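Below: the structure, in structure tokens.
Let's look at chain A:
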Amino acid sequence: MTDRNSSPRDGAGTAPVLELDDVHVRYGGSHILQGVSFEVPATGVTALLGRNGVGKTTTLKAVIGLAPRSGRILLQGSEIQTTSTAKIVRGGIGYVPEDREVFGGLTVDENLRLVAPDQGVEAPVVGRLFPDLVARRGQRAGTLSGGQQQMVSLARVLLRDNALLLIDEPTKGLAPKLVTEVADVLAEVARTTPVLLVEQNLPLVRRIADRVVVLDAGRVVHRGAAADLVADADLTRELLGVSMRREGVA
Partner candidate 1 sequence: MISAQAVGWKVGGAQILDDVSLTVGAGELLGIIGPNGAGKSSFVNILSGVTRPSSGRITLQDRDVTQASATRRARMGLARSFQTSALFDGLTAGENVRLAVQASGAAPFSPFRAAGSATTGVIDSLLDRVRMPGRAATLARDLSHGDRRKLELAMSLASEPAVLLLDEPMAGVSAEDVDGLTEIIGEVRDSGVAVAMVEHHMHVVLGLADRVAVLHHGQLLAVGAPTEVTSDERVQQAYLGEAL
Partner candidate 2 sequence: GSPGQPGAPADNGTAGAGGASGNSGAPYKVGLVYSKSGPLATYGQQYRQGLTAGIDYATKGTGAVAGRTISITEQDDAGDPAKAVASATDLIGQGNTIIAGSTSSGVALQVAPLAKDNKVLFISGPAAADAVTGANRYTFRSGRQTYQDVATAGSMLGDVKGKKVTVLAQDSAFGKANVAAVTAVLGAKGATVSSVEVPAAATDLTPFATKVKGAAPDLLFVAWAGANATAMWTTLGQQGVFDTTKVVTGLDIKATHALFGEVATKINFLSHFFEGAADNAAYQALEAGLKKQGATVDLFTNDGFVAGQMIVHALEAGGGDVEKMVTSLEGWKFDGPKGSLEIRAEDHALLQPMFTASLKKDGSNVVPQLVDTLGAEAVAPPVTPFK
């Protein structure tokens, strides 16, 4: 495996692209995020980890304005906690939701054309990363296999220049081979665009993440370099209930 640690990944010194400061999310009576604060530096991959239901997805949704949030959220220094979703996205955030959320009634091409009106499936990134989609350009996205839909969902954000990518479990449901490929894509993208990544696949995290933020029950319980977490088996077990090394064997 390539050691990617040599790439500029610290981000220290430069201003963070995204800051969360004491962010809360409440749904009706349930207090889901209870004061989440962390920063996403301007380069590299920041992984947001945690068990099921701790609020990872909710955090991403809070950033992009899809969850009712309070607290301060800064994108490139300007507050966005009251901005509408469409505006935030036009301000430079790309979002890959965990449920894929492709437009089932539209063709693959039309799905992509929503974001890149003149290119659609012709865009070079798509051809390079997901040749399968090019072949299926006229198929209704609703009839794609789960993995293929995931590709559409990913391709959709890569068509545009983003200041930050929010990606929620991109490799879920992808075949192992494709997981590797996607990991490479993400690593490559992260070289120019910072990525906030939610992921359950720990080997992948180990491979591409620079920093980790671990959530538990709506609070941040750990922040640090990915390498440190990987190195500390006890810490991993404590935070995530599992050892990264053992997983990597599979």
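Following the convention adopted for this analysis, contacts are C-beta pairs under 8 Å (C-beta built on N, C-alpha and C of every residue); 3 or more make two chains touch, one makes a residue touch a chain; residues count from 1.
Selection rule, in plain terms: all candidates are chains of the complex that A comes from, given by their letters.
These figures come from a predicted structure and were not determined experimentally.
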**Item:** In-complex contact partner of chain A, selected from candidates 1 or 2
**Value:** 1
**Complex interface listing, chain A residues touching candidate 1** = 27, 30, 50-54, 57, 98-99, 132, 143-148, 150-151, 169, 172-181, 183, 200-204, 207, 240-242, 247-250
